[in-house]
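Apart from one protein chain that is not included, each protein chain of the complex appears where it belongs.
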Amino acid sequence: MYSCEVEVRYADLDAYGHVNHATFLTYLETVRTKLFINEFKELLKKNIFLIIVRVECDYKHPIHLGDKVIIDIKTDEIKRTSFTLSYTIHNGNGITYAEAKTTLVSFDNRKKKSY
Amino acid sequence: MYSCEVEVRYADLDAYGHVNHATFLTYLETVRTKLFINEFKELLKKNIFLIIVRVECDYKHPIHLGDKVIIDIKTDEIKRTSFTLSYTIHNGNGITYAEAKTTLVSFDNRKKKSY
Amino acid sequence: MYSCEVEVRYADLDAYGHVNHATFLTYLETVRTKLFINEFKELLKKNIFLIIVRVECDYKHPIHLGDKVIIDIKTDEIKRTSFTLSYTIHNGNGITYAEAKTTLVSFDNRKKKSY
Partner (left out) sequence: MYSCEVEVRYADLDAYGHVNHATFLTYLETVRTKLFINEFKELLKKNIFLIIVRVECDYKHPIHLGDKVIIDIKTDEIKRTSFTLSYTIHNGNGITYAEAKTTLVSFDNRKKKSY
């Protein structure tokens, strides 16, 4: 398991004063990118993209400005051309903001097909 | 069924040159807000918020700048305090960009509980 | 002068319930992109980027969800490698939300210098 903190920005809030629900996916992406940055760069050289094919997210608790936000990632399933990651977004102190899963495929952008 | 067009902005694109996956949820929200704006304002007066509790989205095809983007919404399930909507994001001409579902609950922000 | 409407999204609002000030620049970019899309594609083929080197924006009136937002663009100044555009963001009915200017340069991404 990999664990990483994300910083809440004022601009992440919407008119309810909570972090907008779409921004939760941005938080997952931020941490995922940090985790895969080297693999990501290697793949990009070969013109291979990592593409999201499925997201699911259960929202449990709103995030406010000033809240501590930690994301735990673990590998859920690895197939030949795709892999699924599962995430817990929490405050490190008993509050779970959300649980999520993303499935990614590697895609060869020259051959225009799964890698 | 309710159907509505969304405009792609240059800022919606990420480094791959595609609309970022989190922005698909923003597109759904944009259309949902337009659909519920009157109900939304009535609820807000009573301090009742509509809160997303679950999202799932299957990405089928990337969206580029200049693409036509239409969202069809239909009601999937209505329970006492929650309802589920399902969406198809498409170009009106045979290409489906994504299929999604969102579950929303109405929340009484004064009583701090489901409405 | 070129004039174009932009659609306000719920996600553009911040915790004050107004369109976030940074999003005003996104509105300008959205309209600018629409205006230059063909030139933009031609330049991109030659690996020439249009890059913002300066922005200034005077905010006059907040934008709310449901407000009509129209942007007027006119050319302010054209130099050999740069040009300045000026914008009025308004509702078409007496309210000016903002006045802005942007200076762009064309940049040759292969030679890594101004074009």
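We just call them A, B and C in the order they show up, numbering each chain from 1.
Note that in this section contacts are C-beta pairs under 8 Å (C-beta built on N, C-alpha and C of every residue); 3 or more make two chains touch, one makes a residue touch a chain.
Quick caveat: nothing in here was measured; it's all calculated off a predicted structure.
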{"item": "Sole residue of C:4, C:35 or C:55 that reaches the chain not shown, by the stated touch rule", "value": "C:55"}
{"item": "Sole contact to the chain not displayed, among A:9, A:46, A:60 or A:74", "value": "A:9"}
{"item": "Hidden-chain contact residue, picked from the options B:22, B:71 or B:89", "value": "B:22"}
{"item": "Missing-chain contacts mapped onto chain A", "value": "6-7, 9-11, 26, 29-30, 33, 37, 65-66"}
{"item": "Residue ranges of chain B at the interface with the undisplayed chain", "value": "10-11, 13-15, 17, 20, 22, 65"}
{"item": "Residue ranges of chain C at the interface with the undisplayed chain", "value": "16, 20-23, 25-26, 29, 49, 51-59, 62"}
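FYI, only the chains that are shown with their structure count from here on.
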{"item": "Cα-superposition angle relating the copies chain C and chain A, to nearest 5°", "value": "180"}
{"item": "Chain B-chain C separation of Cα centroids, rounded to whole Å", "value": "26"}
{"item": "Between chain A and chain C, centroid-to-centroid distance (C-alpha), Å", "value": "30"}
{"item": "Numbers and ranges of chain C residues touching at least 2 other chains", "value": "10-11, 65"}
